[in-house]
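Excluded from the complex is one protein chain; the other protein chains are retained at their positions.
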Amino acid sequence: MSSFNGEIVLIVAAILFVLGLIGVLTRKNIIFILLSVEIMLNSAGLAFVAAGAKWQQPDGQVMFLFILAMAAAEVSVGLALVLQIYHQHKTLDVDGLKELRD
Amino acid sequence: MSLLFYISSFVAILATVMVITRYHPIHALLYLVVSLLAVAMVFLSLGAPFVAVLEVIIYAGAIMVLFIFFIMMLNLGSETAQQEKNWLQPRVWVGPSLLSLVLLGEVVMLLLKGQNIVIQTSVVDARKVALSLYGEYIVGVELTGFLLMAGIVGAAHIGKQKKRNLHRFLQENENTGTTIKTIICPPSTVK
Partner (left out) sequence: MPLLAFIPTLPLLGFLVLSLAGRALPKKLIAPIGAGTICIASVITMLLCARFLLTPPADGAYTQTLWQWFNIGSLSVSISLRLDALSLVFVFIITFVGALIHIYSAAFMRQDRDYARFFACMNLFVCSMLVLVMAGNLVLLYLGWEGVGLCSYLLIGFWYETPANSNAANKAFYITRIGDTAMAIGLFLLYKELGTFTIPAILHDAPQAPSYNTLIPLLLLAGAMGKSAQLPLQTWLPDAMAGPSPVSALIHAATMVTAGVYLIARMHVLFQLSPLAMTATAVIGALTLFIAGCSAMVQTDIKRILAYSTISQIGYMFLALGVGAWSAAIFHFFTHAFFKALLFLAAGVVIEALHHEHNIFKMGGLKNKMPVVFLTFLAGAAALAALPLVSAGFYSKDQILWYAWNAANGNAALGSIALAGAFITSFYTTRLLLVVFWGESKTTPAHPPGQPPPIAYRPGPLMTVPLVILGILSLTSGFIEWPHNLLHLTLFSHHVQKTLPATLLKENLPSESAFQVITTLVTLAGIYLAYIVYYRSPASILQWRQSRRMMAIRDFLFDGWKFDALYRTLFVKPFVFITRVNKSDISDRLYNGIAQASLMLNRMVSLSQNGSLRWYIVGVLAGILFIITLQLFT
């Protein structure tokens, strides 16, 4: 249909990824961290789809499907864990979960 | 088409920036939904209608809704917003942001160094994807099934609250962490 530079798409994906990364590093609330992880996953999927679109193959989209399924599973299990954490520590501060150390 | 792409990507980026800077969790979630929808538009402009729809239905429609339900369950409201405001000090986000922006810069440099990639968009429709899925990637599909199964079972098990029936005089806090003065309270109602 139309053509445009592939780098732009990948740059957009990179920007989204880095934004998600900033979100992970900056926020203390577990919910927000999980949210930012979702952003990162989504950007990775965007990169895949862009790659698939370049080669005009469905492989990129298939990969995106898998990523999606994985994100869904991960979110459900992750949120269940966050539930337990909330009930035990009464807070959603990720810095309170420091017991796995030396 | 490319105009659609540029506008959508711009919206996506803007929405994502808003996601990571909001205090109220619901606000952040809603912005994220907007971002996902914009990315779906990007997929459309790249000639991938199937994943565009998938993105909207599953990602924005299921996963984000799950998040919203979760937040509503835990009743994270204005106190959370207040808490986030206290936690999000400049000294917290300046360092990591700089580091990540350096990463961004490097990735962009890497991308721009290579030879020009030109994408000729042509629509790869659902039919092609389905044929590929059930053709070459059948094993992946099955494994995804496993994964989802594991997710279901795991979530169901981990999320279960253990209900203990103790006499109300013997009610102690079921949490092992904090030591709160034992106030005899009726059996827990939150499930």
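Each chain gets a letter, A and B, in the order it is written, and its residues are counted from 1.
In this section, a residue touches a chain if its C-beta (ideal position, glycine included) is under 8 Å from a C-beta of that chain, and two chains touch if they have at least 3 such contacts.
If you're wondering where the values come from, they're calculated on a predicted model, not measured in any experiment.
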TODO: Please pick, from B:Ile57, B:Leu110 or B:Leu143, the residue that touches the omitted chain in the full complex.
DONE: B:Leu110
- [ ] Taking the full complex into account, find the residue in B:Leu4, B:Leu30, B:Ala81 or B:Leu99 that is in contact with the omitted chain.
- [x] B:Leu99
Open item on the list: Please output the residues of chain A touching the missing chain, sorted low to high.
Closed with: 21, 24-25, 33, 94-95, 97-102
TODO: State which residues belonging to chain B touch the missing partner chain.
DONE: 96, 99-100, 102-103, 106-107, 109-110, 113
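Assume only the chains that are shown with their structure count from here on.
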Task: Gap in Å, rounded to a whole number, between the CA centres of chain B and chain A - done: 6
Task: Footprint of chain B on chain A - complex, ascending - done: 1-12, 14-16, 18-23, 25-29, 31-32, 34-36, 38-39, 42, 45-46, 49-50, 52-54, 56-62, 64-66, 68-77, 79-84, 86-90, 92-93
Open item on the list: Residue numbers of chain B touching chain A in their complex, please.
Closed with: 1-2, 5, 9, 12-13, 16-17, 19-20, 25, 28-29, 32, 35-36, 39, 42-43, 46-48, 50-51, 54-55, 58-59, 62-63, 66-67, 70-71, 73-74, 76, 80, 83-84, 87-88, 92-93, 96-97, 99-101, 103-104, 107-108, 111-112, 114, 116-124, 128-129, 131-133, 137, 140, 144, 147-148, 150-152, 154-156, 158-159, 161, 175-178
